[in-house]
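As you look at this complex, bear in mind that one protein chain is not there, while each of the others sits in place.
Right, chain A next:
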Amino acid sequence: MIAAILNYEFLQNAFYSGLIIGVIAPVLGVFIVVRRMSLIADALSHVTLAGIAGSLYLSQSISSLALLNPIYLGIAASVSGSILIERLRSLYKHYEELAIPIIMSGGIGLSAIFISLASGFNTDMMSYLFGSVSAVSRHDLWIVIFIAIVVFVFLFTFFKEMFVLSFDEEYAKASGLPAKWIHLLFMIVVALVIAASMRIVGILLVSSLITLPVAASMRIAKGFKQTIFYSILFGEAAVIIGLVSAFYLNLAPGGTIVVTSIIILFLVIIGKKSVLKIKAERG
């Protein structure tokens, strides 16, 4: 595949995008998981789908929009979804999780309408749902790079504040951190990463790349920085193994990446158990 990557631009696009997403999705994932927001990522990915479907429909029906890259409307939908979730969460203070089914079903509902308007599924739609090795354009790669820069600027600037906020929100507020604003920025960055990841892993599986590497990492890591380190390691491993096997076996990369993540997760769980057992036996 290495030779193929050097020869084919589409493979370069997919591979480089994958490598970048393999870092940014699990890094943000650590914050998402420890803040118990895993399902929000799922809700946002379904909203992104509505944006993509809407864009595909528009480019079918309005000829001047025929070449519009669906990722833009996807990003717009995802970011608006993240802001809407926050509004709903503050509206239903005691039932914060209600925001998730509301936004999620709204996203799927809109997608269903746009998909039927665009007279059903086509291969393009399938590639957005489950990812694709061949559909990533150079343009998509640039968008992924841009989003990665946004993520790094955000984390570089607010890392310690995000830590305080994630660990103990009340303490963050008591020490005068602008918790609300940092949280909103965080949600927007999450929305961007979801939109960036969908090209490779597909909308339906984006949240797995955000949560599964973190789930594995938390079993073995000591401390926060180590959790981030292992999450990136597992994320990258899943993306690389997943993309290579998708290429050779002609499968959707979303599927292979997620299955690889789950295998890693199981190996880590079993590995840790056996280590603990051996330790216990040795006394």
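Following the convention adopted for this analysis, a contact is a pair of C-beta atoms (placed from the backbone, for glycine too) under 8 Å apart; a residue touches a chain by one contact, two chains touch by 3 or more; residues count from 1.
Here is the rule we use: contacts and distances are computed from a predicted model.
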| message | Missing chain, UniProt name, options "Serine protease, S1-C subfamily, contains C-terminal PDZ domain", "ABC transporter ATP-binding protein", "Heme lyase NrfEFG subunit NrfE" or "Stage II sporulation protein M": which is it? | response | "ABC transporter ATP-binding protein"
| said: Can you tell me which of A:103, A:144 or A:164 touches the chain that was removed from the display? | reply: A:164
| From A:98, A:174 or A:276, residue that would touch the chain that is not displayed | A:174
| List the chain A residues touching the unshown chain? | 34, 36, 157-158, 160-161, 163-164, 166-168, 170-171, 173-178, 218, 221-227
